[in-house]
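Note that one protein chain of the assembly has been removed; the remaining protein chains are unaltered in position.
Chain naming follows the written order as A and B, and within any one chain the residues start at number 1.
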Amino acid sequence: MSAIVEKLNDETFVLNLGPQHPATHGVLRVKLRMDGEYIVEAEPVLGYIHRMHEKMGENRTWIQYLPNTARLDYLHALAFNHVYVNAVERAAGIEVPQRAEYIRVITAELNRISSHLVWFGAFIMDLGGFSPLLYAFDDREQILDLLEAITGSRLTYCYFRFGGVSCDIDDQFITGSRAFVKRMRERLDMYRNLVTNNIITIKRLEDVGPITAEMCRKYGATGPVARGSGINFDVRRHEPYSVYPEFDFDIPVYHECDNMARYMVRMDEMEQSLRIIEQALDKLPDGPYLLPKAPRIVKPAKGDFYQAVESARGSLGLRIVSDGSNNAYRLKWRSPTFSNLSLFGEACIGMLLPDALALMGTLDLVIPEIDR
Amino acid sequence: MTDYFKEIFYGLKSLLIGMGITIRYCFSPVVTVQYPHETLKMPARFKGHIELIPDEQTGTSKCIACGMCQRTCPSGCISVDGEKPEGAKTKMMTSFMLDYTKCSLCGLCVESCTFSAIRHSMRYNLAGTSKQAYIIDLKKRLEESKK
Partner (left out) sequence: METILHYINLVLHVEPLRLLLYLAGLIMFVAANAAYLVLLERKVAGHIQLRIGPKENGPFGLLQPLADGIKLMTKQLLTPSGIDPILFRIAPVMVMVPAIMSFVVIPFSDSIVARNMDIGLLVVLAFATINFLGLLLGAWGSRNKYAIMSAARVVSQNIAYEIPMLVTIVAIIMVSGSLNMHTIVSQQLGGFWQWNLLNIKASLLMPAAFLIMFICMLAETNRAPFDLVEAESELVAGPFIEYSSMGFGLFFMAEYSNIVIGACLATILFLGGWGCPFGILPGVHWFLIKIYLLIFMVVWIRWTFPRTTFYGLLNLSWKVLIPVSFVNLILTSAMLKVF
């Protein structure tokens, strides 16, 4: 690495990509050392949107921290809700009614699809195609409408509660979700024809942006990034939580390690999420959606707890250390994008700028989640 | 050599399919709502800022200023004051201020209220020129809504 830099020293220049750049989707800054359009060195610079969410967790009571969890990852907020309530419930020994678990799975999976749709649109926009973004947003709008009718919010959901969810789903939601599943299948076909099979997309994605399995292990990359490199790991399957073991779904794994593999993983995941939603709607049990005696004030037992869920971007972990009091002693997020971004510096060396930006697009970065 | 031509033909075909899709959308009806001219109806569970629920008989607030919402609120945007009139069993709420600039619309206050005295309003297109416009006196709002 240093040898390349020394050799090229008087030919290279530094390019500050971001924090305001159309391709960085937020306030990520990447310090690039470029040789013409080739990248010699890349260093992501973080900290532009740090809000001390972890420290806030130490100051607020357990329930008061709930709204914060939705504000880390604005695309898959329910995964953050999920991991937080799961961790606290486990620590406090709260049993969750079956119906609530199913509702959690359905809404979280809907949210996962909406997250992937935003990624899809934004990624194609990184590649220079505009219309798929609007089509994806049209689909996402259906999900947001469904979730809005249930949770009352469209983006930063604060829906899950310790011992259940804040309100029950109704028939309208169930029929709406079934209609959405049907519609989404057709739309996925359309996306396949419009984007996936398009020769320009294929040329831009295939054999571009290699991320090897070894690199994923080195940096702790998870989720679609790892699955695109042939690592069969999905928290829903391998460290099951909630009622995921009851559903029949596949984990899409591709071994090509290129941009196309990661793209395909996400496209297939949408299909699998649709399957999960369908099954969950079929099996949805009756019963309370919230523990009748849901505790107002939660006081988890003393101890150290770790809970992981599969967010749209990978394995999302939360470690809580409780001293048995009203609020957490320490709260630590393990956010997937942080690890996924870490490998960018190594993966993009020697690539052209547009290809590197395509690679960055396939990492599906959500900056507020990295910085917290 | 055949691969070369195959790729050209595959490429052209894929491009034409793509163009077929977009032209079909070009002539299909639009899905957007022309906002200031048309508005959407908010769903029943829409979370606007909170408001006081009027009592069905008296039309006054059911709030007894227990302060539960104030304590639950993660952002500290609610401040309730109340006093006990002489001879009454419960406290009476005298002021209910909401600092909407801090509110994160989590809905914890509504859930924590044992007397069902607050709910989310349906207001969503709020605009103001100062921070003061969002420090809302909910008691006054309730009284005004009565008229």
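Definition applied: a residue touches a chain if its C-beta (ideal position, glycine included) is under 8 Å from a C-beta of that chain, and two chains touch if they have at least 3 such contacts.
Keep in mind that this is a model prediction, so the values were computed, not measured.
Check A:65, A:119 or A:135 against the missing chain and you find that the one touching it is A:135. Within the whole complex, the absent chain has one touching residue among B:31, B:44, B:88 or B:126, and that is B:31.
For the chain left out of this panel, the touching residue among B:18, B:48, B:74 or B:107 is B:18.
Set against the missing chain, the residues A:29, A:53, A:71 or A:204 yield one that touches it, A:204. Mapped onto subunit B, the interface with the missing chain covers residues 8, 15, 18-19, 21-23, 25-32, 34. Across the interface with the omitted chain, subunit A contributes residues 13, 15, 21-23, 34, 36-37, 124-131, 134-135, 138, 194-195, 198, 200-201, 203-204, 352-355, 357.
Please note the rule applied: only the chains that are shown with their structure count from here on.
Chain contact summary for the complex, subunit A toward subunit B: residues 60, 63-68, 71, 131, 135, 138, 141, 145, 148-153, 156, 158, 161, 166-167, 190, 193-195, 197-200, 202, 296.
Interface of subunit B with subunit A (complex): residues 7, 10-11, 14-15, 17-18, 21-22, 25, 31, 43-47, 72-75, 104-108, 111-112, 120.
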